[in-house]
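Of the protein chains in this complex, all but one are displayed in their positions.
Our next item is chain A:
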Amino acid sequence: MLRQIGVPVLALLVFCLAWEALVQVNGWPNYVMASPSDLPAAYARFWDLFLLGAWQTLWRTVAGLVLAVIGGMILGMIMGFSRVANDALYPLLVGFNAIPKATLVPVLALLFIGQHDFNTVLMAFLISFFPIAVSVGIGLSTLEPEYRDILRALGASRMAIFRKIALPKTLPEFFGALKVAVTLAFIGTNLVEIVSPHGKGLGALFLSGQTNSNYPLMFAVLIALAVLGILLYYGVVWLERIFAGWAVRPAG
C-alpha cells in the first residue's frame, strides 16, 4: 500500500523539482515557461473558477463517454454478429476516425448554434466511440465457436449466449478500449472548450489565461487538466477491477 502510493508521489515530486530546476537554470521568465512555484498563486486567485471549470469539463466528458460506451457497444455488437455489417461499416468508421476532430468544431457549432453543452458532449462522444466499437466488434467476432457451442448444444437462445458468454468474455477488451476512450473523450471536451468562443470549463479558463497573458494561469490549467485526466483514467481502472478483475492474473 505504501509502495503503491509512495512511489507515484515521489515520482511526481522529482518531476516538479526537475521542472523547477529547468526553469531556474535557464532563467526563463514565466511567459516562456512558468515554474511549479508560480502555480499556487494562480490556483489561490482563481480557485472558484477552477472548481467550476473542472466540474463543467468533468460532467461533459463523462456524459460523452457514457454515450460512447452505449453507441460503441451497439455498433460493436452489430459488427461482431454480422459480417455484412462489419464489411459495410468498417471503412466508414476508419474514415470518420481519421478526420481531425478540430475540423468538426465549426461544423457542429453551425449545426447546433448556441448549444454549447450539447456540442461539447457530442464531440466527446464522436472522438471516443471508435475504439469501443472496434474492440467490442473484434471481441464478439473472435469468440471461439466452442464457447458458443457449450450453450447452443443445450438449445440456449442467442440472448442467453450473449449474456452468459459473449458479453463477459469481451469485457477485458472493452475495458482496454475504455481506457483509451476516456482520454480521447477528455481531449474532445477540451477541444471544444478551447476553440469555441464563450466556452465553458477548464478549456475556456485556459483561453482566458492566454487572452490576458496570464502564463502561470495557463500552466495551472494544464496541470489541473492532467489531474482530472488521471482521476478519470483511474475511475475506469476501478470499474475494470470490479467487472473484469478475473482477467487480471495475480502477480508472481
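General remarks:
Everything that follows uses one rule, which is that contacts are C-beta pairs under 8 Å (C-beta built on N, C-alpha and C of every residue); 3 or more make two chains touch, one makes a residue touch a chain; residues count from 1.
Methods note: contacts and distances are computed from a predicted model.
One subunit of the complex is not drawn; among "Response regulator", "Putative aldehyde dehydrogenase", "NitT/TauT family transport system ATP-binding protein" or "PTS-dependent dihydroxyacetone kinase phosphotransferase subunit DhaM", its UniProt record names it "NitT/TauT family transport system ATP-binding protein". Annotation for chain A: contacts to the undisplayed chain at residues 144, 146-147, 149-156, 160, 164-165, 168-169, 171, 244, 246-247, 249.
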